[in-house]
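In this view, the complex is presented without one of its protein chains, the others remaining in place.
Labels A, B, C and D are assigned to the chains in the order they are written; within every chain, residues are numbered from 1.
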Amino acid sequence: MFAYILRRLLMLIPVLFGISVFIFLIMKMIPGDVVSTILGTEATDEARSQLEKQFGLNLPIYQQYLQWMGGVLTGDFGVSLRTGKPILGDIISRFGLTLELTLLSAFISWIIAIPLGIVAALKRNTSTDFGVRIISLLGVSVPNFALATLLLLVLSLAFSYYPPAGYVSLFEEPMKNLQMMVLPAFVLGTAMAGAVMRMTRSSILEVLRQDFIRTIRAKGASERIVIFNHALKNAMIPILTIIGMQIGTLLGGTVIIEQIFSLPGLGQMVLTAINQRDYPVVQGAVLFIATVFVLINLFVDVLYSYLDPRITYK
Amino acid sequence: MAPILQIKDLQIDVKMDEEVLNVVKNINLEIGKREIYGIVGESGSGKSLTSLAIMGLLASPPLQVSKGEIFFEEDKDLLKLSSRELRKIRGNKISMIFQEPMSALDPLFTIEDQLMESLKFHTKLSKKEMKRACVKIIEKVGIPRPEQIMKEYPHQLSGGMRQRIMIAIAMLCNPKLLIADEPTTALDVTIQAQILDLMKELRDDFETSILMITHDLGVIAETCQRVAVMYAGEIVEETDVVSLFHRPKHPYTKGLLKSMVGDRSDALYSIPGKVPSVEQMPKGCRFVTRCPEAMDICEKVSPDDLEVADNHRCKCWLYQKEMANHV
Amino acid sequence: MKEIIARLKKDKVGIVGVIGVGLVLVLGLFGPWLSPHDSTEMYKEHMLEGPSATYWFGTDEFGRDIFSRVVEGARVSLYVGLISVGIGASLGFVFGLIAGFFQNWIDNLIMRIMDILFAFPDILLALTIVAVLGPNLENTMIAIGIVFTPVFTRTVRAAVIAVKEMEFITSAKAIGVKTHKVIFRHVSPNVLAPFIVQSTLALSGAILTEAALSFLGLGIQPPNPSWGAMLNESRQYMEIAPWIAIFPALFIIVTIFCFNLLGDSLRDLLDPKLK
Amino acid sequence: MKKNWMALLMGIVMATLLLSACSNEGSSNEADADGGSGEAATEQVLKIGNDQEPAGLDPHKVPAHSSIRIYEKIYDSLLTFDEDMKVQPELAEKWEQPDETTYVFTLREGVKFHNGREMTAEDVKYSFERIMDEETASIAKSYFDKVESIEVVSPTEIKFTLSEPYAPFLSYVASTNAAIVAKEVVEENGDLNQAAVGTGPFKLDEWLPDNHVKLSKNEDYYKDGQPKLDGITYLTMKDESARLAAIRTGEVHVTTLSSQSIPLAEKSDGVEIKSYQSTEYSYVGFNVNKEPFNDVKVRQAISLAVDRKEVADVVWKGDAVLSGPIPESMGQWAIDVSQEELYQQNIEKAKELLAEAGYEDGFETVISTASTYTDMVDTAQLLQQQLEAIGIKAEIKQLEWGQYIDTWTNGDHDMLVGRNSSGSDPDRSIGFFFSTDGSANVWGFSDEKIDQLAEEGRTTIDPEKRVEIYNEAQKRVIEQTPNLFLVSPEKFFIVRDSVDNYSPTANEPENFNDVVIME
């Protein structure tokens, strides 16, 4: 197991290297650059070249890459070209928010989707099943931003409610933080719920067809035990795969929701940085997100073997 | 002696879309105490469905028992019990083992978990007592080092071991009836011999009746006292094992015995054709399409299940000729 | 195929999906003939009017007919969906087939590249690709296509590996069938099922991704409508002129809904285990 | 049992919802109380819903509006503007001009930096030298190209010597980008993006990007009794619907909204709309090096084809006025453009001009615009429609912001919809954008007459003469149409009723020095 984890971590190296090259090149290829976005309509040639020199943009491209990579490898992600803040610290503090949002929305999607999925599976092809599938599909079908806007509108008009402004972290003011996070997490959660529900339904059905379910029934187990002690645990692996992928996707995919709910998360950071061509920020943040994504996948894989003794990694 | 299990006129139907089709019909049999009773038949003959009906484990819908009675210990009609009452009997007084030991155990739980579960449902023993009972039964089914085995997961065991564990689970609560649905089909011959041996031993020790369901006449010859031959959802012949092998009556049984390859004669024999599907069941005798001795009557009217010799029932017009002439 | 159609007939949910997808396709194909107005024509004296006999779904802030825009949007959204999924699916199919069949260094190379793309957050990947290529509909489709490629590659690869284990592949080899024929005649037709299912589901994903990109100001260029862009533009008017939001939203929901129903049904229909 | 399980689940969901419902109870009560009595609230922190994230806080380096609105409260300059855009004393109590090229400023005494140190003439010298230093890459460097030397006469007196007469000098000194900074702070931090120490009414407490900027009261502010607030919190809310919801529920005190949402805000209880005429104007830039826009007739034809009133009505919901290169809010400098011939929509004449230029059947072109700003995208759409009338078929190309700026600088476009800020001196509006060597002349435009007028405007000190020069220059620019000037929009602040003593003006839209928050 240890060797497996180590091997996966080693495999991370080429992938991360690839990502670093890819993001670096792509940032260079995007039209527009940081200097013109900083100077805007005030740009003069000398100001431009001065800034380029300051940012090291006058160097050959490979040197820029090596310089950046050298820093990253020693834990120095550099400073933002716009704010002058150290990037890594910023990434980590914003990652906290994005991670919380991700986990909270995942949690919301589970408490919606898994019970519904079980119900749909048990009542397969009945009107209950169709009803559940329709509800869960609705969540997937509405673009996030529309649902978010609608929620803000309805809550502010009908209940004169707006989540507290000015983000505080969970550790500073837990209640305030939760109030801020519930709505965005709900919007994201409903979008995830459909896929989780679908997977729960089909894998429960799949498990219920297995021989060992018959054995358990033959032992005299009640349906409750069959479903919750056995079927659900066995169905968890494909569900987990979906969840793992969704969590990974959410890490960088909450941009829109962060923006609408004014949350200073990682997505916002990257988006702003892309717009401002703040290269080291984009590069650092994407590399970070990708690393976390790969680690989450690894974690999910390790979790499989914890859930399923048949899966042993060597 | 009173039978432990008595099936009367059991009929099982399958509901497909709009129509209801019959899959098992006119099942009558009695299993005595300490008896090993065999049901033999090819795949699709309805033998497994019959066993599942006894357990109350038919996948319903689409399957349903549409007629008949199953008496357990003389007075309890299993078909009339509530699901709660039935659960109390399942795994306790009647237990069952299945064909595929590979897939019949929950892969995510240890052997201990799966053994204990049964005890939790049916006894009020303390954890310690339960564990002791588990160790005892594992030893009983011939597995060395029970403590170690109990910590393992099914996939860590060989097929033969798993089938032993299945038997251990089935025997845990000292059942009156053990239903064994093709218990050795997936096993190698040497392991099959071990398992059959074990089952006979357990029958003696626990005084359990066994309903042995198999497609293998060899297994029947080795273990059973009485046999029912099933074809296309019906029992076509029912008698003691010696009569069946030496004095078969039904053309299907005869064909089956003849087609046991290798052992008897050098000429390969096979029953022509194939088992009719549920949708295309013949109106009369269900074997008529493959029967070498078929008569006109066979196509039109289904024969009765009659006693043709002592303790020997057969469902064939050949033995009801007078009646056939009357119809 | 006949059998699938026969079974689909019994699947009521699937039929709803097929009909829905059919209607949307009709809308997309014959849209221009159906719509009473030009989708970009501004009727300035009729700005922000509610649904009426002339403007069935009302008008937007420029006085454009929402119905015509929704109909035109169907074409655009479907176009985006089909082309981008087409790009992602074909790339994924080829890569997955190669990677899964050979399972050697090529597999490793392809899969690592896919890992790289996969580890890139979807929206950000699309965003950067569009930013590099320049924002217009074609580039948006390319971007979404690239975003979808890793998923398809993985799906196809997994299916190929499963199929490769089947005896009929060994059988073909034993007969002496050449490798490329084994891939095309024996492997690829048998990985189509998960591939088709993935495609239907990806279609709705593509429509949503286009909507998300519209929110970020990328995607289709105004004044041409896509449902996502319309919905995004409507956000400011949700309160005073809800019809601007409701109709495109309704069409997105129904379309995605039907594609999902269809995908679900296909999944069930094509799954040999459920036969 | 299954039911219990479901019930538990429903319970969790309900509890979560209740939790948010309870809190909304709290905040709505607060909101109700807002308009009530006339008592000053205990917490005097103004919460502003900020539509854009500041791009840095160094006043010498960052020209973005989103940054200026914040650092203008932290820093002061030597001079400032009044409502008529005339320069007034600020850190400099008074100034003299012994000759055309010499300026002597007398500093206000006892003004302290936020770190407690008193501001002196040395700081002023340092600040201007920092701006003029190439290394700084200051955006204001070009403002002071004509400065020959800076001399500290006494701790409270400083003398600037220019190489030649330069009329805009004082307005540039009044610019926020010429803020007076403390030398030791720059040296300690390298630049002023993280540390901000000025002499302004508010001090920087904290800047968390994409979250908030917190300012607190400068107790030692040189103007007595100001500011009245204890602090200002800028909450970043990029999404308009979020800002609307937040101002409606009282979660923020002040915010900005686009014209589209103004009617909604007007309907809401407890808020007031405050508007002012901005110094911005919307325009279409032509690539005058490229066919067909190299022909002035084509540009004039487009000017005649466009209905500017419609732009004001549709894009700005009527809250915008026609504008030339110098918008109306520039007071004395602006001319009345409504009577200009090229501002009268005349399709016939436009077609004639096009035909003269050889484009009888019109032509195809591309209108580029920034996707970030809805008004630009809307303007582009409207123009596209209007130009169809004279046979010009335009395709719209939305550009992401970074790319837009790039396109703008490289002149890589046909027509480009944009919005300009006219700055504080007409030299910027004319010379900066349209003289041949103007820093922001990205259009490749060159006109001798304009060059000459720009030069005159720069060197003529007499204000009345300058007005005349710039009147002529404006007419010439409009006639040559290097840019198509459209409208100058009103800007809106949506303000809770509880905010007292706040009235935005074009020169200082966000002066919160007198603001008090009432119960």
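By definition in this document, a contact is a pair of C-beta atoms (placed from the backbone, for glycine too) under 8 Å apart; a residue touches a chain by one contact, two chains touch by 3 or more.
Following the convention adopted for this analysis, contacts and distances are computed from a predicted model.
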> One chain of this complex is not shown here; going by its UniProt record, which of these names is it: "Hydrogenase expression/formation protein HypC", "Dihydroxyacetone kinase subunit L", "Oligopeptide transport system ATP-binding protein" or "NADH-quinone oxidoreductase subunit N"?
Replying inline: "Oligopeptide transport system ATP-binding protein"
> Touched by the hidden chain, which of the shown chains?
Replying inline: A, B, C
>> Which candidate, B:21, B:79, B:135 or B:260, sits in contact with the chain we can't see?
In response: B:260
> For the full complex, which residue in B:83, B:158 or B:311 touches the chain that was left out?
Replying inline: B:158
>> I'm checking contacts with the chain that's been left out. Which of B:150, B:191 or B:228 qualifies?
In response: B:191
> Which is it among B:30, B:216 or B:299 that touches the chain not included here?
Replying inline: B:216
>> What does the interface between chain C and the hidden chain look like in terms of residue numbers?
In response: 166-168, 170-178, 181, 185-186, 189-190
> Contacts of chain A with the missing chain: which residues?
Replying inline: 3, 6-7, 10, 314
>> Contact with the hidden chain only, please: which chain B residues?
In response: 42-43, 158-161, 188-194, 196-197, 215-222, 224, 241-242, 245-246, 255-257, 259-264, 266, 268-272, 274
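Everything that follows uses one rule, which is that only the chains that are shown with their structure count from here on.
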>> Suppose every chain is reduced to the average of its Cα atoms; which one is closest to the average of all protein Cα atoms?
In response: A
> Can you give the whole-Å distance between the Cα centres of chain A and chain D?
Replying inline: 36
> Roughly how far is chain A from chain C, going centre to centre by Cα mean, in whole Å?
Replying inline: 22
>> Quick check: what residues of chain D touch more than one other chain, meaning two or more?
In response: 241, 372, 400, 402-403
>> Which stretch or stretches of chain A touch chain C in the complex?
In response: 14-15, 18-19, 22-23, 26-27, 29-31, 130, 133-134, 137-138, 140-146, 149-150, 153, 157, 194, 198, 202, 206, 209, 248-249, 251-253, 255-256, 267, 270-271, 274, 286, 289-290, 293-294
> Inside the complex, what are the residues of chain A that reach chain B?
Replying inline: 210-212, 214-222, 225, 230, 233-234, 307-310
>> Quick check: in the complex, which residue numbers of chain D touch chain A?
In response: 1-2, 5-6, 9, 12-13, 16, 19-21, 23-24, 27-28, 31, 47, 49, 53, 55-56, 61-64, 134-139, 141-142, 190-191, 193-194, 207-212, 233, 235-239, 241-242, 244-246, 248-249, 251-252, 372, 400-409, 420, 439-440
